[in-house]
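First the structure, which I've put down as structure tokens, then a few questions once you've had a look.
Missing here is one protein chain; the remaining ones are kept as they sit in the complex.
Let's look at chain A:
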């Protein structure tokens, strides 16, 4: 017969390391947000590049996206930290630079596909109407296509943010002081595994929960009608609760 011998749980050991966890949260948040913001900008450029008719623009963008979507992020992190940065700069620039760079480059590739699909989903007539009014392609893109495409990109871009937050834990392999790393340190120090990893899991859950709330807010803000007065009321829960 199998007996499962649960250890008595001791969360006090976590408390002793609270600074490490708090620092871990900040590092994870920092890496995620930097990775995401630069990933969106990069994704915009790559996504538009993949829509280009010019081969010398299209192919580099395509191969870039294929590479970063087709190889594991873990491998990319190691390549960048141990090979790329030391080769280019002659020395390591620290885990944060490597981690942020790897997440940005990776996130850019995924966002590129989202942004390309969003732009392509806008009816051809919109670009034609802009061009027929004398707008150069870039102006029509900026004022006509992107504002409409952006709304359609919000849900998948939101998913990408959550995915990136979780995937950022992979930077632990280059000894980044992120959230997961804090758990590993505690586990190593006490040779106990339940408390540190459960704590790590709960903290990630908390972060994804907060991010999900923000994303839902943005989605509602941009969903349905373009008419401001007909947009879904975001704070309506306050009213309905008061009104009964």
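In this text, a residue touches a chain if its C-beta (ideal position, glycine included) is under 8 Å from a C-beta of that chain, and two chains touch if they have at least 3 such contacts; residues count from 1.
Rule of thumb we're sticking to: contacts and distances are computed from a predicted model.
With the options "Peptide ABC transporter ATP-binding protein", "propanoyl-CoA C-acyltransferase", "succinate dehydrogenase" or "PadR family transcriptional regulator" in hand, the undepicted chain maps to the protein name "Peptide ABC transporter ATP-binding protein" (source: UniProt). Note that of A:126, A:159 or A:212, the residue touching the chain absent from this view is A:126. From the options A:15, A:143, A:194 or A:209, the residue with contact to the unseen chain in the full assembly is A:143.
By the touch definition given at the top, chain A reaches the unshown chain through residues 123, 125-126, 128-136, 139, 143-144, 147-148, 225-227.
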